[in-house]
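Let's turn to chain A:
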Amino acid sequence: MRPAMMTPEQTGPDTRHGMILYMENVSVSFDGFKALNDLNLYIKEGELRCLIGANGAGKTTLMDVITGKTRPDTGTVSYGQQFNLLQHNEEQISRLGIGRKFQKPTVFEALSVKDNLYLSLKMDKGIWTSLWHNLSGEQKDDIDRILHTIGLTEHRDRPASVLSHGQKQWLEIGMLLAAKPKLLLVDEPVAGMTVSEAERTAELLTSLAGEHSVVVVEHDMGFVRSIARTVTVLHQGSVLAEGTMDAIQSDPEVKKVYLGEEGNA
Partner candidate 1 sequence: MLAKLMRLSSVQRVVSILAIVGIYVILANTLFPEGSFFHVSSYSVNLLGKYLCYALLALALDLVWGYCGILSLGHGAFFALGGYAMGMYLMRQIGDRGVYGNPELPDFMVFLNWDSLPWFWQGSDSFVWMIAMVVLAPGLLAYVFGAMAFRSRVSGVYLSIMTQAMTYALMLAFFRNEMGFGGNNGMTDFKDILGFSLQSDTTRLVLFGLTVVILAAAYYLCDRIVTCKAGKIITAIRDSESRVRFVGYNSASYKVFLFTFSAVLAGIAGALYVPQVGIINPGEFSPINSIEIVIWVAIGGRGTLYGAIIGAVVVSFAKTRLTGIMPEAWLFALGGLFVLVTLLLPKGLVGLFDKRFPAKKNTTAQENAA
Partner candidate 2 sequence: MTPISSFLRFAHLPQSRVEMTQNANNKTPEQLEGHHMKLKKLTLAAALIASSLASSVTFAKDDDTIKVGVLHSLTGTMAISETTLKDTVLMMVDEQNKKGGLLGKKIEAVVVDPASNWPLFAEKARELLVQEDVDVIFGGWTSVSRKSVLPVVEELNGMMFYPVQYEGEESSKNVFYTGAAPNQQAIPAVDYLMNDIGAERWVLLGTDYVYPRTTNKILEAYLKANGVEDKDIMIQYTPFGHSDWQNIVSDVKKFGSTGKKTAVVSTINGDANVPFYKELGNQGISAEDIPVVAFSVGEEELSGFDTSPLVGHLAAWNYFQSIYTDENDAFIAKWKAFIGDEDRVTNDPMEATYIGFNMWAKAVEQTGTTDVDTVSDALIGMATPNLTGGIAVMNPNHHLSKPVFIGEIQDDGQVEVVWETPGTVRGDAWSDYLETSKNLMSDWSAPMNCGSYDVVKGACTGAK
């Protein structure tokens, strides 16, 4: 269908400078409300980054901008050195290797767990391929492995709609894994999970870093502490502070506007 799209997907982002994502001077406003305000953010290759911030600080909007759902009013967003993400739409961005897990788990309810993963596999996503495609042995193995990883092996043929909230979260993470993205954007991965589930998630995310770059938005400070190496604090649409968890927690500015408000978290 669109062979031209094959090239960037195959080449991947140019990360010779060690950076996979550049966001510079990005502003977004809705009806006068500045959701992002002159924001600058850089994600290193293989890094695990946590984004924290109060409601309305711009976390979800930031993800929307990266994944092409929202167009910023000003600013540049580039993936590696060569891809200007603002020129691509959602599906192209996804095929470039940026995966996203939503705040509210969104899986394909009518499809089986296995098919959810099948659709997410990294492969040519054009219509003609899809029409004639059969799973190869390798792909079947991939799916089985991911099913195992996310602990849904015995649910493989059940429709996703019958899964529990936590299981859906896992499935969505599984879908991310299947896509083998370079950059993962994970929005509140442990909401609705039990403590042990959350621990496993933390483990998984940590293990992903290195090979992938991971950006996690989370409210659960315990969880953030357990995985984070670098934390970025967003406030009113801009970066307030950036650093290790400890450095952040001792930052007076942060204390004032963020921890001060949700200090008990």
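Basis for inclusion: all candidates are chains of the complex that A comes from, given by their letters.
Just so we're on the same page, a residue touches a chain if its C-beta (ideal position, glycine included) is under 8 Å from a C-beta of that chain, and two chains touch if they have at least 3 such contacts; residues count from 1.
What you are looking at is a predicted structure, and each value in this text was computed from that prediction instead of being measured.
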item: Neighbour of chain A by the touch rule, complex-wide, chosen among 1 or 2; value: 1
item: Chain A residues touching candidate 1 - in the complex, by the definition given at the top; value: 1-2, 67, 69, 89-92, 94-95, 99-100, 102, 106-112, 115, 118-120, 125-127, 130-134, 157, 175, 179
